[in-house]
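Structure first, commentary second.
All protein chains of the complex are present and in place, except for one that has been dropped.
Letters A, B and C name the chains as they come in the text, with residue numbers starting at 1 for each one.
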């Protein structure tokens, strides 16, 4: 089989190279490969599996849905499952948080939601420029890639997409305030930076190295964008759906973005689905102005609807918090012990261990893979190990995984 | 429920407006709405349901896959189902046709495959411009939309994507040869059209009004692009997977594109999946240069693999041909009878009835919906009724549907 | 001296290579080099010397102006000479032709006027795209170069400038009508060509190979652009100021462009000056929205004002016509005699002899230089010898030059 793969699959694949085996099955926080070897999942499908692999509640709903001959594919026609999902999304997620958003089902990939958002903010404001942040990652279609600071080496392959980069909080170290920089550059005449249509941001930069924006900065940013008529797009594709401890990542800052993008774990089962939430006054789309064959993918809506059950009370949030504290304690202890660790940081169940350099990080990740763990490296300099277990990981496997990490770092 | 929809879902949805009901279940070529009314499907999820709704063979495989706790989501890691699919895709589809392509699993939407293709041809050739055709449709992300002639009214919202439009065969009527035009503009010095990286095309323009390119033109185009070092991308997203009578739409012309894009019906079950096929020499991607969370969506690979069974011998192709002849005979007869019909055209199981104007076409489609048929209107001027039933439609329902259409046109 | 030049002047210079000597003085239609060798001028500074070198009437006015300490440089402040020029330009040129244009003094190079025009049409229409023609040449700054079909090989060096190329009359030969093509592409929905802000054109393409647009085509183009709200910019930089027999090149077609660009011979003495003429309703500029240090170069306005004297009655036009007929007769006779000549064409005092190929054209031009004539080659394929003597050339030197050309072609 491997010979075939070499022959038929493109060189472009990357995780197959980082995790060189063939996976067969998975359940909760464990994957099993074709040799029967098991792996604790500290990767969660890059954030698409917050509720674990083949979550039994979702699985049951999914099989039942399929067996009933419910409509699986119908583009953006109204289907029973879409109606039900919208009703529950409203009652379980939006209304309790006092949020009033209209929902657009974009093509079911995060990058498609980003593309739709950029098109929309340009239509709404009549302006062209969009501000993105250093160390950002928003996807790989032309617009999204141009918005991704991490992809700077690829930007030149496409025409300019009218993006301006601003430093994310902390990117320039302690001497240069990102907020002050933004205010000066946007509000000063003659800076060369015309008033942008929008800023797009992650409140926690995942691919960028687990950079957790401060609440104060987020509040200031929201205030500043509101005062200047700049739309705020929060890309909650990786950080949303509970990853940071609350359903939306921005709840901790008490801010309300103009547009929110969800994907990855919104279906709960690893199925493709993307949502663009927008304040009602910005829903100026004409019918069909942004479409796509697989928008409102019904299988994904079925599991997405069921997954809303996790959010009906605060038990799930408390559980995440509890696990987060375990990680925090363990990692801070590790930092004291290990000279190669230069920082540990995180929130909810996204944590990063920053190493002195890339080679150390890679060595640790490779060692962990060989010992039975999926975990990846991230950051501008590929020197941050990213702990991203399912939110539903058992305490036992969490502790076990943390011990494996500790041992791999210390040896 | 409808009140909720007004409140929560974006205005952007379009099919919900064309087909105003709530769909609950579907099977083969029939959908059923929440009131129990049934609809014959002459729409096929805009080409994503070539094997019908909830095809029982695929359904069985899908449920079995889910029940087995097979890995559902693992990005581009190697999974058992991916290995099996690649092996079968090679042995059932590529090898018998003498094709040697490498397979890239792009994000699972057609537009993502288009974006990847454009990025790739620019990297391969070091050139910027891409030629697209009039009446084309390739998707709605920035690059794809810019390549879509049909979307000309939206092009100005984004920065220029370095696209040049050339007339598709027949677009300029009989006095101007599209091929001669292309040759003169590209080969003449001083035309202002620099040598492009690639052309992207549909061999049958579906959204554009069911425009079936002639074999001679396709051959000339392939010869011309080869001679000039211009890569040929065939967007087979809607016309592929059997829609025109053979697996790939270009087989009838005996040409081999440099890059082929598949999506829509490749999963067979309406699940999101997209493939970019490229000649091996063009697979210059570095790992991760184009990625996406839901690439190689395993549920879709499961049904895609099973759907390959339709292509193990030529029975399926013969069946499509038989149905195509039925349609051809019936539509040509209708054309003789109906003054409002200005043309009928098609191939395989994609056929168009062109009306004198948009209002007639819409009236017919609306009437058919009220009588229990899903069918949509397409074309630059929205005056072409597009017959796009599942390839697996029963002869009975095909005949019934054609009679419904006849009656709707003649009254 | 030549050693120095090699050392200090950039490789970019081109005419120094075509005409390899050092010029010292010039008078009327004759230049003299540092060795005392004389050259008949069939080049006229690429159209900047319609009234010949150092025209004595203009020279006298110029010296008198300088001696009087008149203001030489004052940007766009009001100066005596600007007031006088505007008054005379109105009474001698515009009013007698029934034209009502406002005058903008752009930076004193043709390309600057082109850049200003493109900026203006985008502001006026709110649209982005500008249509340019095959074989066009409009200058070398980023916008102008992008509008120049002849420069297609350089387009990729800069970002896309939102230009679309359409075939000029005759570019596609006799089988494809440029007018029909334009109408179909612009008026058909779905062509991919959104409504442009403007078209920019030369009524006689000089650099493009002396392509003289037909009156019928020009009229149709004007009618079509008016009906569709597309602004028509006539770049009369080389063809204006009498070159085609009338002051403006478009007079023969009885059309009125929305914007007209003048430069090259407008000063009459080879001094830098450029004018943008626009219909009053399009003068929506705010003060300073397009500026430049040397706009309304007063020395040039002094000679420009004096040169208006050529246009006070119709004697000058008659003289050009007479000379044009001499050329026409001689070249048509030559065409009969010379197998290497594939076409002769022209109007007024711009004529082209098209040869079978580039090497013949170059050989003839080189031979003529060695015999004492300045003449250059043009066209997409560099195979057209361009006869561009001063309008004021003596009949004697015109006849002499034509004989030199005949001999060079026939040997």
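Operating definition for what follows: a contact is a pair of C-beta atoms (placed from the backbone, for glycine too) under 8 Å apart; a residue touches a chain by one contact, two chains touch by 3 or more.
Given the structure is predicted, the values throughout are model-derived calculations rather than measurements.
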Subject >> Of C:292, C:352 or C:401, the one touching the omitted chain in the full complex >> reply: C:292
**OP:** Could you tell which one of A:148, A:225 or A:305 touches the chain left off the display?
**Re:** A:148
**OP:** Write the list of chain C residues that the hidden chain touches.
**Re:** 1, 4-5, 7-17, 19-27, 31, 34, 45-49, 53-54, 59, 62-63, 66-80, 82-83, 86-87, 89-90, 101-105, 107-112, 115-116, 118-119, 122-123, 128, 139-143, 154, 157-162, 237, 263-264, 269-272, 276, 278, 283-294, 297, 299
**OP:** Provide the residue numbers of chain B that touch the chain removed from this figure.
**Re:** 159-160
Original post:
Hey, which chain A residues sit against the chain that's not shown?
Top reply: 127-129, 132-136, 148-150, 152-153, 155-156, 160, 162-165, 167, 171-173, 175-177, 180-181, 184-185, 188-194, 208, 379-381
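The definition used in the following text is that only the chains that are shown with their structure count from here on.
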Original post:
Taking all residue numbers at the chain A to chain B contact, is the shared part over half or under half, that is, same or different?
Top reply: same
**OP:** Report the chain whose mean Cα position is at the greatest distance from that of chain A.
**Re:** C
Subject >> Distance from the mean Cα position of chain C to that of chain B, given in whole angstrom >> reply: 49
Subject >> Inter-centroid spacing, chain B versus chain A (mean Cα positions, whole Å) >> reply: 30
Original post:
Among the residues of chain C, which are close enough to touch at least two other chains?
Top reply: 160
